[in-house]
Every structure is written in C-alpha cells, then in structure tokens.
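Note that one protein chain is taken out, while the other chains of the complex remain in position.
Lettered A, B and C in written order, each chain numbered from 1.
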Amino acid sequence: MHIGLIGLGRMGGNMRARLRDNGITVTGYDPNPAVTDVPTIAELAQAVPGPRVVWVMVPAGEITTGVIRDLADALDEGDLVIEGGNSKFTDDAVHAGILTEKGIRYMDAGVSGGVWGKENGYGLMVGGDAADVERALPVFDALRPEGPREEGFVHVGPVGSGHYAKMVHNGIEYAMMQAFAEGYELLEKRSDLIHDVTGTFAAWQRGTVVRSWLLDLMVLALKDDPKLAEISGYVEDSGEGRWTIEEGINNAVPLPAITASIFARFVSRQDDSPAMKAVAALRNQFGGHAVHKA
Amino acid sequence: MHIGLIGLGRMGGNMRARLRDNGITVTGYDPNPAVTDVPTIAELAQAVPGPRVVWVMVPAGEITTGVIRDLADALDEGDLVIEGGNSKFTDDAVHAGILTEKGIRYMDAGVSGGVWGKENGYGLMVGGDAADVERALPVFDALRPEGPREEGFVHVGPVGSGHYAKMVHNGIEYAMMQAFAEGYELLEKRSDLIHDVTGTFAAWQRGTVVRSWLLDLMVLALKDDPKLAEISGYVEDSGEGRWTIEEGINNAVPLPAITASIFARFVSRQDDSPAMKAVAALRNQFGGHAVHKA
Amino acid sequence: MHIGLIGLGRMGGNMRARLRDNGITVTGYDPNPAVTDVPTIAELAQAVPGPRVVWVMVPAGEITTGVIRDLADALDEGDLVIEGGNSKFTDDAVHAGILTEKGIRYMDAGVSGGVWGKENGYGLMVGGDAADVERALPVFDALRPEGPREEGFVHVGPVGSGHYAKMVHNGIEYAMMQAFAEGYELLEKRSDLIHDVTGTFAAWQRGTVVRSWLLDLMVLALKDDPKLAEISGYVEDSGEGRWTIEEGINNAVPLPAITASIFARFVSRQDDSPAMKAVAALRNQFGGHAVHKA
Partner (left out) sequence: MHIGLIGLGRMGGNMRARLRDNGITVTGYDPNPAVTDVPTIAELAQAVPGPRVVWVMVPAGEITTGVIRDLADALDEGDLVIEGGNSKFTDDAVHAGILTEKGIRYMDAGVSGGVWGKENGYGLMVGGDAADVERALPVFDALRPEGPREEGFVHVGPVGSGHYAKMVHNGIEYAMMQAFAEGYELLEKRSDLIHDVTGTFAAWQRGTVVRSWLLDLMVLALKDDPKLAEISGYVEDSGEGRWTIEEGINNAVPLPAITASIFARFVSRQDDSPAMKAVAALRNQFGGHAVHKA
C-alpha cells in the first residue's frame, strides 16, 4: 500500500518511519525541506496512486483546516483523508464537510503513544464509515502496537468519535498523572518515614493495583533524578483536558478528578495567585492577620 | 457581675473592653505585665467573687490545657470555666474532665468576629449544661452583638458542641472566601471586559444574592489596593479548616468546596509543587515535552 | 420617564411594579394577554415616546434573540435597548450587532435579586457606552436598592460586561450555597453533638464572619422545615455556573470551589452514577469486593 502523509514533525516523522518499517510505502510532505519527500502537496497527490489514502498529522486548529482545504483542491473524488492530529472533535464535522463537497472521504483518528509510539506502536481510535475503516486497515495495522488488533485499535463510531475518544483518553491520563503526583508529594514530604521514594514507586511495578505505563515512566524519571531537583513544577496543558471538562459541563457529567488535575496545572503556571491574594486580603480585613507583602 | 478573664491578647483584650463597656466587671490575667490586671492566676481567683465565672481566651492546644490545669488548682467547687479559644472540640472532653474532678463546671464557647468583635459584638456558640448557660448569660449578652439574642448566640448542645459549631463556621468561612477569591481572579483576568473590578464588588453589596460581610470586607480591601498589588498570595490556615475536613472524612460527609479552599491555601505556601514536578517529569518522559528547569 | 418593558414573567412583572412604584411610566409587552399592557411590540413602540428606552426581560437564548430582531424592526435610530435577561455574555455582541445595523443603541444588564428584588431592589451590573448608561440612569435608580448608588449598581465596562459580571456573581453564589450546604450536612450528621442546627445557623446572623443574605435565607428555610424533610436534594443549575467554569477553563483560571458546587448539582440529579458503577465494577474485579446489584 502507498499512502500520503502530511506533517513530518515529531509525531508525523516517527509515524512515517513506523509505517515504512511495517511495509507501507509513504510519500511524506512537510513545509520543512529537510524532512519532506516532495516539495508540494500537489506533487504528493501525483506521487500517491489513486484512489488515494492521505494521513494528515499537523498542529490542530487553523493549520489542520488549511491542509484540509489544500487537500480538497489537490485530491480527487473517492480519495480518503485521515486526520490524526490533536484536533477538537467538533472540528471534524467542519473538515468532513469541506472534503465531502468534493466527494472526498474523511475519517478522524485519535493517536496515543507519544515519542514511544515509533517503537511500541500507537493506540488508535478512529471515527468514520465502516467501509473507509476497512480500506485503511493496513495503515492502522502498521501503526498500532503488536498483539491483538482490538487491544490497540478501535472503530469508535461516526466522524468525530475518534478524536472524542482520544480527548477522553487524555482527560483520564491527566487525572492518572495527578494521582501519581499527589502520592509522590506525600511520600516525599514524609521522608522521615519513607527512606526510599524511588524504590517504593519501583516496587509497585509488579503485582500491585496501580501498575501501569505511567508508573513505569515515573520510575524512569525518579531513577534519573530522585528528588526531581532538576525540574520545575510548571506544567502546560493541551486542549484535550480542557475540552474534556467542557464536555463534562455540557453533558452534566461530574469530572472532579480530571478537573482537579487541570486546575493544578493552571496554578502551577502562576507566579502568584490573584485568588489567594484576595483570600489573604480578606483574612487581613476581618482578623487582622498579617499578610506577606508582595 | 464580676468575672475573671485569662488571656488578654488581641482577642482577649478586646473582649475585656467590650465586657466592661457592657457593665461586666472583669479581672484579667495575662503573663504580659503590660496588660494584666493581676500578677497571677491565684490572685485572679482571689479577686473574683465566688461562685466564680472565669473565661479562658488563650492559644489553643498545650497553652489552653496548661491554663485549665492551673484553674483546677486555683478555683473552687462550683466555679465555672468557659473556654473560648480556638480549641479543637475533642479537647473539651479532656478539659472538662480535668475540672470536673475538682467539682468545677466547664463550658466551651466558639467565638467569631475577629478584630471587629469589640465594636460589633461576637457571634457565640456555646456547649455545656443548660444551668451553666443560664448562669453565664449576662456574660454572653455583654459579648454578643446587639439585636435579638438568638441571632448572635446559641446553646448548641453538650460540652464540645460550641467549638464544633465554630469549627464548621470556619469551614464555611474558608469556602466563602475561596468563592469570592475565584470570582475576583476571573474578573481580574478579563480586565479587557471588566473595567471596574472594585466597582463590581461594591455593586454587589445591596440587592444581590452574594451580599455578605465578607463581600463588604472585599470591597474595603479593594478600595485600599484595587489590584491587591501590595499583598502576596500566601495564605496560612488555622486548625478549624483542617478539623472540618477530618470530621467530614470521619463521618463520610463530602466537603468538596471546603476542602478545595484548604488545598488552595496549602498550594499558596509552596515555592514549587513537588506534585507538579512529578507531572512535568511524566509529560517529559512520555511525550518528550520540554520541562522548565528548576 | 416612560420606557418599554418586554417580558412580564416572574422577573419582568416584578420589575414593572417596582419601576412604577418609583415613578417610571412603563408600557409592558408579554405574549400572555393576562399580563400585557399592549397586544404587540409594534404597539409598544407606538406607546413609548422617542428616543425610546426598551428593557428586554425574556428567557435567554433564542427567545431573547428573537425579541432583539423584532426590536430591530420596531424601533428607530437612536432608541436604546437594555437586555437584562440571564444571557450569556457572548450573546451580547450578536444582539448589539443586530441593533447597531439600524442605528439602535444597546446595553446589557446583569440583574440579581430574585423574587425579593421587587421589594429590596435589584443589584445591577451594566455594560455599554457611558452616554447610554447616563441616559438610562433613572431606570437603574428605580430598580436598584435604596442606599448609595455604587452599592447596588455598576457600569462594568463595554457591551457584554454586565452579563459577564452577573455570570461571575452567580458562580460565586453557587460556591457560597455549597459552603453553607456542606456545613449543614456536617452539623446534621453530628446530631449527637449538635442539638440545635437551626439555632446554630440563626446565631451566625450577627457578629460572625459568615453573616450574609444566604445565611438569613438558610435560617428561614430551616425555621420552616428544620430537617429539610419536605425537600429533595435534587438541584437544577442555570447556565451562569457552567459559563463561569467555561471561562475559567478558557482563561486558565482555577475555580475549584465553584466547580465543586456545579458538579455536586450534576450528581444530585442522577438516579445512579455511571462513574460509581465503574468504580464498583473495578473493585469487584481486583478485590473480589461484593457489589450492590442494580
């Protein structure tokens, strides 16, 4: 099989490598001449035999929408576009609409696995029509981890559902990370009692209820830097976590642990908290409690 | 009526003044010679006519317990001790036990009002026997705010219940402060839209659902320093908030808003969050996301 | 002054009464013939002398937008529309746009006070141009509570800011209600110790840090029904709370207490929690813990 792949950054570049390793011919396009296989999307369209399959793996938002528009021009009726970026699920209806007008098929794919995916394979959640899923199955099989297909790949539902499932996956991921982080802080705080924090995390890797890949990564991080002395507690968040809460709110689904994990990240990026200034000001007002000067 | 008052710090000193203003004779004792009326507790016992009423207003914990022990020695059977400090309700059984052995009566009193209490009166929640409450009523009436007695005073239940009610009061107070603080941060953040944050808080003082004394204090604080530029977002917490959560846990009562307000204070005092270091480390491990160096 | 008022439901009807009581002539329109003063919006436009001021007080969303469109047809250049419903602040730009095309002025007003506003006056937060605020000041003065204008009225900023401030007000209100509710549950749970829950709330009305209108209402509710036996713990939420969280998320402002209060409402409306079914299922899987059959 021969497909097109647009976007050869950290994720896309690794995916091209894995696809090729697993027998898929890939013509890749990226605006960066150092990594691209062809100079333009038009030439990508010429290189890939029709009916084409083209995977899009570029930053979510306007850039993805721009590429979708370019593909609406460059591709032909019956071609299939798979949008695998970190897009919001509501974008998929827009992107599908742009392509459907030209008779081009559309699927969305949520992709998990980060920098380890090249070696371990990528967890894939796809949304679209069954016939399109069937058609792209060799691509999915090349990207997904070894083992039973259903343990690393799912056809979730209609267009948009792949990104939706990925969004929820990331919401869960945030809360799991927060869970380990809270446990870490408590163990670290009680160093009078816990003489081997790294060893404690390491010992949870087999037999325990919390064993998980994130735990394995926590152990790697602690072996590297047992006090996390080199790292600042400043944490970015990507869109998926925010969208998960938005969906919780829109659907009246309580998400206290996931929301706590996002709010903790917001706080982590503040030099000083306006809210806590207000609390300090109030305490000073009613109780004459001393404040710390800014 | 003539009572003894032990502890003449910020709270006790103000209470002595209010009691005297309202016709109660007070003999006060404090280790600080600059404020005390008598040099020792023994002399306080001599000065106050029996059967005595002695109010204790010293820091909670060992200091209060020490004073209770001193009073067990200095007072006589039939005297009444009212412990009005910020004690944990579980201390009251201990203190009552120490005094009861000598036939001395015991009540606990939760006192709210802060530095404004001298002028406005103190909200009082007391625990003990009805006969003891009756006996000390002139003291309570002198301390409580003007207006109907039941709007500033309550006999909550048996010994310990006054401090329990005060503990819950403070838990509620924490969450109310957090509520205003969160609203403040959001208004402040959207200064593109909210051109008058102080004016907005001020306008909530009449007619709205959120009108409250804490709101009035927020307005005072903002009028003083509209950006809270002079104040750091570093907030202490006293025991009552922690005990409230402990009680929630012990009684399977969910307290998410109160707990959020305590946790926000914990975070406010951290230079860097060990938990968020762990989250940053995990993100770096799985996604190759850049970390901020400590 | 003579204004038009569209919407004569619970809020609008009370506002008409208060406006008239305070010397404003009001021509009201409502589709309900039992309450309306004129049969159509067109006749309202005829009745109100120009340049007109028309207050809109109808359900937020499509109904409000429909009325705005009707007013774009019925009114003339230089007239002023004040939209006082529970609209999302992002709707204001749309509504202003519809009217501005016709040269009609637009302001938004957040209104707080509920069913008590008729008697106590309404807290008002308005967004728009200073000249329009000036022009409508007699209307605001008639609606707002007695006392200094700045304690019940604010010109927050540009169009949209009035509804924004009202949204934040309601977010704060949610968390304050949750604060009292959590305290209530804890006091109620410890009825072994707290013999007078109603009396405890009542005693907080004067002198304490938590004194507030919501506390007064809590006392009224408990005096009516001390165990709240007649009432189910099923709580709706209106849009403002959700929008507040959405804004928190969009602006990276942590809102843990406000969010906790919304999530508690979501849970209150569930017969059974899908999430807790999942937790029960997991515990059963790993620990063989018995589950409760549905």
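Before moving on, here are some points about what is shown:
Operating definition for what follows: a residue touches a chain if its C-beta (ideal position, glycine included) is under 8 Å from a C-beta of that chain, and two chains touch if they have at least 3 such contacts.
What you see is a predicted model; the values in this text were computed from it and never measured.
With respect to the full assembly, the chain omitted from this view is in touch with A, B, C. Of A:175, A:221 or A:235, it is A:175 that touches the chain left out of the display.
Within the whole complex, the absent chain has one touching residue among A:53, A:68, A:235 or A:255, and that is A:255. Within the set B:69, B:223 or B:269, the residue that contacts the chain not displayed is B:269.
Within the set A:106, A:153, A:234 or A:266, the residue that contacts the chain not displayed is A:153. In the full complex, chain A touches the hidden chain at residues 89, 112-114, 117, 120-125, 127, 144-147, 150-158, 160-161, 164-165, 168-176, 178-180, 182-183, 185-187, 189-190, 193-196, 199-200, 202-215, 244, 247-248, 251, 253-258, 260-261, 263-264. Taking the complete complex into account, residues 209, 242, 245-246, 249-250, 252-256, 259-260, 262-264, 266-267, 269, 275, 286 of chain B touch the chain not shown.
Summarising the interface, chain C meets the missing chain with residues 10, 114-116, 177-178, 180-182, 184-185, 188-189, 213-214, 217-218, 220-222, 225, 228-236, 256, 264-265, 267-268, 272-289, 291-294.
By definition in this document, only the chains that are shown with their structure count from here on.
Farthest from chain A, judged by the mean position of CA atoms in each chain, is B. When every chain is represented by the mean of its C-alpha atoms, the one lying closest to the mean of all protein C-alpha atoms is C.
If each chain is reduced to the centroid of its CA atoms, chain A and chain B end up 47 Å from each other. Separation between the centroids of chain A and chain C, computed from CA atoms only, is 38 Å. Residue positions 256, 264, 267, 275, 286 of chain A are each in touch with at least two other chains.
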